[in-house]
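Apart from one protein chain that is not included, each protein chain of the complex appears where it belongs.
Think of it as A, B and C in the order they're written, each chain with its own count starting at 1.
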């Protein structure tokens, strides 16, 4: 995760994922001389080190494991947690929607088990920065452990604070509130966010969503988007292709908005209620970006 | 996009997004003295420059626009295109699933209008690298323009080549094929990918998915995942919360797999057919990463 | 619809559906000597009468139409309406869930354009009965016309009444409220429904659903089910099978409940909140229905 290892061979210090044929998964950091004890036999780290990623390795009983470099999605799946954590389907959209990429400074509260923190730290890269607030010290400890495991703790500042007291930071690019009552912190969020920056949250119930939407208007947030992302997996059998029998029906409603500066009186709610939802297939981009020619407006 | 502007004020050279109250969108690069001619009047760039992001600005007729910094999602929405392009919902998951983050080297074919190329270049950051192949020169030109507009062309190498001839690169972290017949290029993809690396593609029809799944087995790809991501937007009205009336029903099936090295004979297909789908809430992570203690396997 | 015509040939008085190759649809009742004037030429009813259903018939200009007997779904699609009407996906589930079949007496309010009334009248058959209340006379007139067109008016009693005054009927099997504020009429519904009978409604917003759920507890309704039915169509092309590009995202939340008689004190809300949702694959049915043997409970 943290360091891109250009080598195609596993090396001491690398994060490795071992997967059995029946899809049992270990994620561990390789160390010469160490051993992994499994129900299917002992696997020496030295059996893994030096082999090409994607190989099969074997326990002393001859049981096989595939050895892989874990992706962010793999790591999140194995995050030790005390709380409900975000799913890759939601995290991926959050990153793209909120512009959380290399070099960005992003705020988060609460830290929880640190799964989203991990994803944010991964996405902002070595030039970016994540500041994460948590009111409960025991969660911060868990999150720190999880971040250290994947080598991303260095990009993250963890703070213990009830965010009702506000954030220390100003002018951040994006802020994600993973708390049950985000509507109580919109003023604090505004203070920390760059105006026009990205506010995001995830909420499990429709009642919370309604309450947050009402609060947005009091604090001049606009470009509100409410959505849910539903993921359906298929059984990967070529001649019997079909969805899996069951699926996750709900993780949460994703809500995004941007704090604005209003300079003239306007009918307050409707004007700000720009439904920023559907991805229009409008196929246009202003042609000459610096020119003075007439432009057609894009719908 | 390309440079994180820490200032909260719009400056010449910044990429700006202007949005009218009825959600008409312009994306343009600010230049002192330039003008934007709209149906609602002329907007001087100098009216925008120096104002805080998130402000309202006004045309000579008094019509207002919100001024914002565009996110990746905003830019993709406005990409000039000749082809079907990927949606943020799909792109976000692709990035997280395939581990495409800061510093990664990712291959893509074909380039098309460059929408995914833009997203990849954004995600890998200044230390990363994107190499994108396209057989049709006119698409490459369009993609180059689109990349230059958002300042990301420097991270991308565009090549003109029919990929049936193979890729020049070796040992890349991830490869995404945005072509209608990915099953014809699995050998070439294998040659370019790090073993255990990430292969991804998107296909509109079930017939193509079936054909690709069958081809995976001939080339020792495993950890196959087939999924679709469905996005449903809600009307953001606090006391009348409800989904929008209509939605996008289908963009494509996402398929991911990893090329493996098989070192022992095994019943070929079933053994490799590890359904890498559902995100299990298993809550475990091997405790002492370098220790020698017994571990419970994680399902 | 109303009379099952055993003949495979179209006859005067039959309800017929004519469909052009580009899917333009007429529904009409056949009459000797009558003519249908279309943009593609005049079609004599006598060209249709006597031909087998499923044939092609031709206008005086040689344009073809397929002739078919319309199903309930076809008729609903063509219902003249002033109001949002229910979709076949929702109607089908309502009928099965609420046990609305041959011989049943079902109440409805409001009548609206009569689309659901038509479906109910069709489903209860000649031995069943539908009583439908509407406060606005102009809607009743429209509904009556729509029912007469398909020959089902004889099974339906239409009443003009604001249902806040209550229903005349008692002991009905099922009651469907197609009104925006069903929570205001739960006492009236109780009076009309057989205890243990089926109450159903459809609501567009989550706020209405929450309000209805709260009201259920005040009036001893239980076996509450809230669901939504989502329908996705596929393009029927054998070698390019895929979902259509867009779909209906939302028609409404369906809510069902049954009024109960509580004979002993019990913690009121939780006890009645039996989530009657998921269709369990439990595979059991009490073996000897009248016997005295031990039974395993079915989950």
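In this section, a contact is a pair of C-beta atoms (placed from the backbone, for glycine too) under 8 Å apart; a residue touches a chain by one contact, two chains touch by 3 or more.
Just so we're clear, the structure is a prediction, and the values are computed from it rather than from any experiment.
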Chain not shown, its touching partners among those shown = A, B, C
Key: From C:143, C:202 or C:224, residue that would touch the chain that is not displayed   = C:224
Task = Determine and list the subunit A residues touching the chain excluded from the picture.
result = 204-207, 232-233, 239-250
Key: Residues in subunit B touching the chain absent from view   = 206-207, 209-210
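Methods note: only the chains that are shown with their structure count from here on.
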Query = In whole angstrom, how far does the Cα centroid of subunit A sit from the Cα centroid of subunit B?
reply = 15
Distance between the centres, which are taken as Cα means, of subunit C and subunit A, whole angstrom = 44
Ask   = What are the residue numbers in subunit B that touch two or more other chains?
value = 206, 232-233, 239, 241, 244, 247-248
